[in-house]
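Only one protein chain is missing; all other protein chains are in place.
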């Protein structure tokens, strides 16, 4: 697939252009425009997550296709900070590229395909090696909501132990459909699943929500570790958690950070 | 309200201009000039607090009006790093915008309105999600003066438990006057109030003092956590704390950091 | 030795040029081209390790010569962030410079020479003062694989106690061949050896693998410390560790971070 309207090699100009077009657009959005918008947001999401130090060389972010909701978009194998619109590839429901043209693929693309299959409500998926989250994946201490912006973590995030699906001597990675299915099962109806000794996968009803969750999972983990070292943390009531979760699900709750992080990512690229 | 003399879209130029005008100004300041100066300082405060990593996408800073001391200035709903002079709005004593013109408002503006009502000595208010402060809001361990620049913390900062004002299933936020009144009551005559699982609110007799307190609350929290992990901290005597608090209240004690942080914020914007 | 094809004073241009030439090159590589490529990679490795905060003013990285595998390349005594192609010197198997021309030498060059002698499989060596690694060198707590990318650490990295080779009142540094031999013996067949109260030395089958190991040793150490403070870490099975180690040995596993880090280092130099 070729993205004509947003094909720029200078990403900063690209981002600025997207911002401007978003501001002046008033007509109804066609399906093709929606698809282009999704790919533009996916490029921005790659740069935000890199600039926020959630994704380094590894990890990846995807978005579901609007035209064909069984399909999704994901970059070719590349560090997220380097992703441009022309690097985005379309994948089918079995995590196979529609038109590979010899490009290298992320080996863990099955995370995305199987989560989209299992969770029709999910529109975007982020897989990362978020460093403050990893200790919670390997100590039995549950990562849980420790501040206002961590409501998606609930009272304890599920942890995926890959040994059940991949045996005792695996490469720990979700490199085929069977492992993807097992990961999606462990995720269940949660918004994040930790992966033992590896990282985590977060999902969202929009890409902006998924990106914010990936960022705040790391912030929450740091605060929670500090609180545990300091004393006995007072966590949220079930009612508070439910109320905050409901707000947190809505895209309007993350417009402000998205706009900030996008501006910061564009500035980082200009340097 | 329109700020004529300082209306620039390029904020770095704006800041530089303010610095220069401050240096050459010798005539007595009129009320209108004072108001313009306050709004200029408020824009600078937004950028300093963002560049010092105290405010990210969330949190906000306000200043009391000099012309109408029941009113205050606060940005429209926007990440502080993106605030320009034209984003600043005037609010009345009930935290209602004087001239909204359809702009989105910070939902927690009631923090500002009710603190200004309860504390005539306060000229500026900062609400933040300062990450090292949050663990002290939720563990029963009091945040207190742990180094020379934390005198405003005294021997233990009050913590606001919103359940009293908002019940057991609230969104934790100060989204109406009743909650603002309760927060201001818990603040009492202190200079900071922690908000459980959420962040904190600091006040000051000038905006420069309030900004410095917001920065040093985070620095102090980090030092205090490190000291607690290392051994049994030796805190300040009441006499030392009182002497340092008296110095710390005065604007001249924060001119040096304000000028540095302003220069750093301007440089960050130029990049 | 003079490096003609890559002699630029503007390092950013140099790096960009190397990237471009790598992309367009299709002919078979001659021995001379291979040697030039190795020196180019060595300059890039210096800048990557500085920009990733693994090397500061101290520490150094070397590469084995392809033309004369008993020899190796290493910068003259200089902070790695400042190294240019013309600073690279050739050393013989006794860590003596082939053509010193009065230039100052790293006093710990014997680390490199003796590791190359003892380990024919090693093509590159990094010696650093990696700050999160040092606590593991001096507490008896073994640094070990704590996440996916730390497979080269195995179930506990060896620690070099220099007192055996240098006595009880040494300068702690590997400043002669005897100490280099002792260090290489402690390294054995491992990929990293910690040096008590000092830092560590990592090796690799290619310079890209060695650089990635130096970076991930620091990341792993930070994660391991956080996990130990949080609870009882669940480490990898022997089978998982072996599988991951096999992948980690191959250069293709580090292309993605190398390309990212190179781009980031080039950008840092342009600023």
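The first chain written gets the first letter, and so on, giving A, B and C; residue counts start at 1 in each chain.
Operating definition for what follows: a residue touches a chain if its C-beta (ideal position, glycine included) is under 8 Å from a C-beta of that chain, and two chains touch if they have at least 3 such contacts.
The structure displayed is predicted, hence computed values, not measured ones.
Note that the absent chain touches B, C when the full complex is taken as a whole.
The hidden chain makes contact, of the residues C:105, C:118, C:228 or C:263, with C:228. Interface note for the absent chain: among C:82, C:100, C:178 or C:242, the touching residue is C:82. On the side of chain B, the interface with the absent chain consists of residues 146-149, 219, 222-223, 226-227, 229-240, 242-244, 247, 256-257, 259-261, 263-264, 267, 270-271, using the contact rule stated above.
Within the entire complex, the positions of chain C that touch the omitted partner chain are 56-58, 77-79, 81-82, 129, 131-132, 134-136, 138-141, 163, 167-173, 196-199, 225, 228-229, 271.
Please note the rule applied: only the chains that are shown with their structure count from here on.
Under the touch definition stated at the top, chain A and chain C share no contacting partner at all. Look at where the CA atoms of chain A average out and do the same for chain B: the two points lie 33 Å apart. The distance from the centre of chain B to the centre of chain C, with each centre set as the mean of the Cα atoms, comes to 46 Å.
The set of chain B residues touching two or more other chains is empty.
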